[in-house]
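Dropping a structure here in structure tokens format, bear with me for questions.
One chain of protein is taken out of this complex; the other chains stay put.
After this line comes chain A, so read on.
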Amino acid sequence: MTVFHRHPRLRLAALLSAPLLWLVVAYLGALAVLLVSAFWTVNGFTGEVVREFTLANFRTIVTEEVYRNVALRSLGVAASVTVICAVLALPMAFFMAKVASPRSRHWLVIAILTPLWASYLVKAYAWRVLLANDGPIDWLFLGHGPGYGLTATIIVLSYLWLPYMILPIYAGLERMPTSLLEASGDLGARPGRTFRTVVLPLIVPSLFAGSIFTFSLSLGDYITVQIVGGKTQLLGNLVYANIGAANNLPFAAAIATIPVLVMVIYLVAVRRSGALEEL
């Protein structure tokens, strides 16, 4: 292998050629096809794709109220899921990183990770049973459970993505020296104040890192909403419906660019906080 030793460029090429090929062809290629086809249309008569540049799809999305509503609803769901996950994950991660003994910490991390090993579909259907009419949750709330619909969708998505929020915050808190908390208390701050003025500012990047997961995963989801969402429509459903029943691939592509665009804007916005270094 002295050839590689003498030619560092060759070494680099051998290392990176496979992943680079994958990245360019499979990953960026698919994204490019999505973007390009979003500007095509379908011949309403024959159902064939017309490969001519037009803004018609985007015009429809912006002008038709249905699509605007679905887009806003999807954003709302993603934002709610992110906030719920953050509120649940903060105390949980804090307990794991700063309160629990090193031994139980180990088990807690495993407990957080195990749900990720179970199938997504199984978990979603489990919630369908929980949320069913006269099901356990209905019984718990004396017949006033949320039932299937928007609320159920938000609950189940929060459940599914919670680990993705806990883990980065846990990692951030574990990196933070405990002496900072002690110093704050030593200087006269009560725990609540220490949390606001020391802990929170220092884990904002981790919080954003977690939110990138919860937000993007919620924004693209279409299975959970089908299982527990009742009649609720999200962007994912629209894409799915246009690929399948409506057979309008260009329009599906146009809708699919919305979450991509939203995520790009979101990433640019949180980049300054240092969140991307936390991923």
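To be clear about the criterion, contacts are C-beta pairs under 8 Å (C-beta built on N, C-alpha and C of every residue); 3 or more make two chains touch, one makes a residue touch a chain; residues count from 1.
Everything below uses one rule, namely that contacts and distances are computed from a predicted model.
Choosing from "Transcriptional regulator", "Peptidoglycan D,D-transpeptidase MrdA", "4Fe-4S dicluster domain-containing protein" or "Putative spermidine/putrescine transport system ATP-binding protein", the protein name stored in UniProt for the chain missing from the display reads "Putative spermidine/putrescine transport system ATP-binding protein". Contact with the omitted chain, checked across A:Arg6, A:Arg190, A:Lys231 or A:Arg272, is made by A:Arg190. With the whole complex as reference, residues 177, 179-180, 182-190, 193, 197-198, 201-202 of chain A touch the missing chain.
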